[in-house]
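The structure that follows is given in the form of structure tokens.
Only one protein chain is missing from this complex, and each of the others stays in its spot.
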Amino acid sequence: MQKKITVALFGVLLILAIILLWNFLKPSDPVDFSAEIKPIFNKHCISCHGGVKKNGGLSLLFEEDALGPMDSGKAAIVPGEPGASELIRRIKAHDPELRMPYEKPRLKDDEIELLSRWIDQGAPWGKHWAYTLPDKVDLPEITQEAGFLPEKDQDFLQNGIDQFVLTRLKAEGLQPNQQASREILARRLALDLTGLPPNAQLFDAWLEAELPYEGLVDSLLASETYGEKWSSWWLDLARYADTKGYEKDLGRTIWQYRDWVIRAFNKDMPYNQFTLEQLAGDLLPEPSMDQLIATAFHRNTMNNDEGGTEDEEFRVATVIDRVNTTFEVWQSTTIGCTQCHSHTYDPFRHEEYYKLMAFFNNTRDEDTPGEEPALKFYEEEDLRKVEKIKQWVAKYGSAESARKYRDFLLFNEPIYQAHTATGFKNGELSDTKWLSLWDDGSCQVKNVHTHGASSLLLNYWSNLNGTEMTIRKDHAGGEILARFRIDKTRGRIIRKIPFKPTNEELTLYFEANNDGIPKEAGTSFIVWFGFIEDLPGKGEPGYTEIDNSFLKLLNTQTPSLPIMAENPHYMGRTTQVFERGNWLLKADTVSPATPQVLNPWDPEWPKNRMGLAKWIVSTENPLTARTLVNRVWHQFFGRGMVATLEDIGSQSDPPSHPDLLDWLALRFMHEHQWSIKGLVKDIVMSGTYRQDSESSPELYERDPDNELLARGPRLRLSAEQIRDQALAVSGLLSDKMYGPGVMPPQPEGIWKSVYNSQKWVESKGEDRYRRAVYTYLKRTSPYPSFVTFDAGSREVCMVRRTVTNTPLQALVTLNDPVYLEAAHQMAVANAIPDDPDGTISRLYQKATFKKIDDQKLGVLKELYTVSLKEFRADETSVQGFLSLEAPTEPEIAALTIVANAIMNLDEFLTKS
Amino acid sequence: MDPIQKLIKEKIERELQARTRRHFIKECAAGMGGLAFGSLFAACDRKKAVPQPTGRKLTERDLNPLSVLPPPNMSRIKSVIYLHMAGAPSQLEMFDYKPQLQKLHGKPCPESLLEGKKFAFIRGIPKLLGPQSNFKQEGESGNWVSDYLPHFRKVIDEVAFLKAVHTDQFNHGPAQLFMHTGTPRLGRPSLGSWVTYGLGSENQNLPGFVVLISGGNDPSAGKSVWGSGFLPSIYQGVQCRSEGDPVLYIEDPEGVSRDMKKRTIEAINAINKEEYARYADPEILARINQYEMAYRMQISVPEIMNINKEPKHIQEMYGVVPGEESFANNCLLARKLVEDGVRFVQLYDWGWDSHGTDPSTAIDLGFRNKCRDIDRPMTALLLDLKQRGLLEETLVVWGGEFGRTPMQENREGKEMGYMGRDHHGDAFTMWMAGGGIKGGASWGTTDEIGFSAVEGRVSVHDVHATILHLLGFDHEQFTYNFQGRPFRLTDVEGEIIHEILS
Partner (left out) sequence: MQFFGRLHPVLVHLPIGFIVFGVLLLWTDRKKKRYEQVIALAFLWGAISALLASLTGYVHYRQEGYSFSSVQLHLWTGLITTVFCLLVYLRVIENSWVKLLRGASPVALSIVLFLLISVTGHFGGSITHGADFLIEPLPQSLQRTLGYETFEKKEIVLNEENWQQLIFYDSLIDPMIHNYCASCHNPRKAKANLILTEREGILKGGENGEVIVSGDLENSPLHARLILPKSHEDHMPPSGKSQPSKAEINLIRQWILSGNSFEKTLGEAGLKKSELITFFRKDSLAGYPKVNPPPLSPDSLELFKKSRIHISRLSANSELVRVSMVNNPAFQDMDFDPLLGIAQNIAVLDLGGTAVTDSIFGKLAQLPHLTVLKLDNTGVTGAQLEKLQELEYLKSLNLTATPFEINNLAALNSFKSLRTVYLYNSPFTEKSGVEFLSNSNISIEYGNYSLPGIPSDSISY
């Protein structure tokens, strides 16, 4: 008996021991580096052991650094051995001088436990989710559960998007809203797709159910106003403006780029092509004019014409802006941090920044006042001449020469800018811009290649006759390469000057002599000079004609547009790392490369902007498609799935619907073949988008930013939409598209830039009523009412506009003459004689697309009645009403007041 | 109980039990000497990272972003008036007395000083230019002031000088951005925006941050020097103008009476309230608030911007010219604004870029006129604030974006017809007065010719740190998260200049 008990007891003990042992030995929950460890590092450690500071020789930013030995020789992290890991010892230490984080409270026990467990598990260094993209995402299955009506599910489930959204809603114990009414949906959709309220015809067809929802979507997507709406968004990213920025902020002609963007959206240019053309259109094999225009994307950078500035400093600033903007726009990454040091949080290194910069550092533009290279827009006839010259060169020379000739005719490159001159004696860089020699003056330009050209092309102007200019080799006593006379010119000219052919790299020594002129007077002002290989086919019939035509075309004044052009190899720049981001402290030379942590580089790609563009739109790039999807999503819902629109990385908010983001990104690349319209259609077809935006204080408190999407979007309209909508509902809006920026009325005295005489000249006729996207944008002084409604000044890339709600906005829509004119026009157009109720209802419906309810009608009617009484009582107020030319009837004046009130209603200013 | 609900309940309970059990065993294991053995599998499962929506209650700031917040520390001042002389005035003709430079006038500048230095326009070896004004020691403090500023002597004991401020920017645009936003590049909030964001504004009928411009031009860096950068745009400076509408669109249109505007806004808000009942969107409540404030602003702003109602002797003391845009008018307005609880008043006076290219920019001509034009108003401002008891709760800051060279400008190596000085950031003078400032102090000295600082060198960041300190902020703790990292006005630098604090 006792034995039995002993055996039983032993058995129980054995089982217990086994259970215990198994529990000790079984794998502990794997620790997720990105989700659990990285945040601890970022919060507590990275400020001293990260990209900027590496105290004690420890950086926790990169795996190699973190696992390697520190200054002390010990390793902070010994994978698998928490006890041997200095990191664990130091966070547990009790001596405040030893304990980490230094001079901060001790880490929480569970954090310490987590770190130990992670090291124990071998300290696996995860790649952040943002830097890897899955191959495939499965749609979640919606299972039926209690408390949720299947029919309602069916209503909500319109496409894949809704499956993801509903899954999360169910997990949170929430239900989606029902579908919004037809009126609301039509207005929402039209504002989202075209930036305008729906037109009457379409609206009626939809309301009467003649048109299915998809038909409504397709019609709106097909309308040309679609491109105008979406370009506003892209132009914020492209920092498009009509002026150069900085102190003088002079005008710049670059609107052709804006038009290119509108057209690209309207023809739904695939996003990969859209990217290639903007980043590297000039490097395509035979770039079309349009493809060259597209490269103005990166010429939207600012240009500093302030006197006394160093052109190279601002050229570098421009290149830096291009690197930063490219990464902000396409990769949701603030790479700018790495300009000075390795990124504090994200796995990008200091050197990698300069490797990226090397892609952009080889373009011709140099912060010159003329903003060369500038694409010339010839008249048709001249274009034919260009073509003829090209054909001539192709026929007698080579295809390569033909391209050189075409390039030189289209955008005058390659050339040597005046500011490359040094060693001035009796001369100066006039206004720090133009090469100007006085009598007996000289200067040098180094590293010039002439390619055996027998002539020099000189762009200059002069106010004085009788200067003899000599160009010598190397120095004052050098061989004479050219000698010519300079006389007074009428403005700038490009002259062809005989030049001794040579094939070596030269230093040109310029001399000027003119005895009969005042001291310190500039004999001429040289803007640039250049060489192009001699025109082939000398002696062939028609040679002289072609030769003359070439020079004549060069001197033809045309509209122009700054574009990108790559340096020829002999003018190439090397890129060096700037120590601590200071452009004057140059360190190691680097060559173009993309960050290690992102997708691999295909050796087939050229190591220039074209290669970079291809790398960006590679389907392996984890960030490009996600970035685009996230931002397009934001346009509809006012919140990105990753709420930090500008940052998808280790510091960003995690996505609200990670799988949906990836699913849409993959679908965008593979199924829609980068079609933005395809993506947009997916979103607006979803039940999620079609929900009503009604809410309750409880739901608001639960989910203030509508992250879970249990309701439809409800957002204040953008600056552009607010203006366009007011003009549209009043019937004033012009549908004229494209062309130079227009200047609708703005108060006096807004433009006050230093050293700049440009004026705001109010546009006449329909140009007053153009869509906002065509309004002239001066960087230091943007159109005031747009700024009030949170539009930016476009000096740098703006990923997201902060939406504010201020009294100044109320003043705009209440008192800005633009809005008053719209209200008046609306009153005039809709007045039904002797039927104020009918008129007010109509005004309300025209504005909001909804039927008015009795209560609102009551309020507005009261406003009408009292105002009418007042206008009738005081005739003078009607006489000068709104400073209109003709006096107004009291009824119309009172209706205008009502229309003005309607156009200030929250429901009018908001997309619901 | 509904059978399905029962099922769910059971399921939840089961899971809970399972979890507790696992948890218990794991805890024990950890307790027994940390015997946890790890697996080597680790996935980067982003699902773990999905955040829970953070529910939050409405705060006053949701409805009124300008509502007052207390500073982290007690402070003596509640408002700031910042007088910026755009174009950078010459310290050598105003406050930084350099008799030795007078002796060296006309001598070539020692080359050792020029080594490694960059100037905007000076080329080669320029000549030294002695001070063009006469200096005297004034007041109990015995601080120096030049005869270009005869009135200012009267308040010399109210102000504390910083004579060795330095900046590394020597072009106007970037230097002004640096002075007002803490960085020479665009995109950061201005000092006034930071302060208004941090403290809000007491007067709910006026903007919290007002900008007044004189001198005929905007500052070189444009409106970005009072921009809100990444802060919400409600914190950007509101430009009040002496010509046209004092604030854009503040005047009622022709033929619309105040009453009618009032009724319009009442109608709008009545309907908006109805909307709120349906959508529960707090933005609607905020909009109702903003329309009410807009209406109040329509009354208050024109009233406060009207300087004609000020008594004659006050107008005379400032030297105002009603109806014109002048620094004097702006100084008087600044007093009225802080008196009425505006948090930050920023004055820009353009036209201080004294290169000597023509009479208007000559040190002894145009520059002297500029000094005359600010001398009376800024003196009057300090006296007027003082007599009203406002100076003890207001900080007045004066300065340019950099200083000027002790050498005469020789643009592109040419001798110039007029006496001018080039841009120079190594040492220049600023002053502060008001609450918390030690009147009569002078901190920092420059070398014998005023080229660089010998002692008491302070940076633009130090100036910012000091201003924030006076307002009750710790400049290192006062941050705003943007693009994934906290930003500060003082970047990673800045030390409080205790030497001028009382």
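By letter and in written order, the chains are A and B; residue numbering begins at 1 in each of them.
As a working rule, a residue touches a chain if its C-beta (ideal position, glycine included) is under 8 Å from a C-beta of that chain, and two chains touch if they have at least 3 such contacts.
What you are looking at is a predicted structure, and each value in this text was computed from that prediction instead of being measured.
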Report summary line: Of the candidates B:D245, B:E283, B:E310 or B:D384, the residue in contact with the absent chain is B:D384
Requested in this report: Taking the full complex into account, find the residue in B:D168, B:E325, B:E448 or B:E499 that is in contact with the omitted chain.
Outcome: B:E499
Query raised in the report: At which residues does subunit B meet the chain that is not included here?
Result: 32-35, 68-76, 78, 147, 150-151, 154, 202-205, 313, 316-317, 319, 340-341, 364-366, 368-369, 372, 376, 379-380, 383-384, 386-389, 392, 436, 443, 472, 495, 498-499, 501
Report summary line: It is residues of subunit A that touch the chain not shown, namely 48, 53, 55-56, 78, 81, 83-84, 92-97, 102-103
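The definition used in the following text is that only the chains that are shown with their structure count from here on.
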**Report entry** Where subunit A and subunit B are represented by their mean Cα positions, the distance between them in whole Å
**Finding:** 28
**Report entry** subunit A-touching residues of subunit B, taken from the complex the two chains share
**Finding:** 2, 4-5, 8, 25-26, 28-30, 34-51, 53, 55-57, 65, 118-121, 123, 170-173, 185-187, 207, 213, 216-224, 227, 230-234, 238, 241, 243-245, 247-257, 259-261, 263-265, 267-268, 270-272, 274-275, 278-284, 286-287, 290-291, 293-294, 297-298, 350, 412-414, 423, 483-485
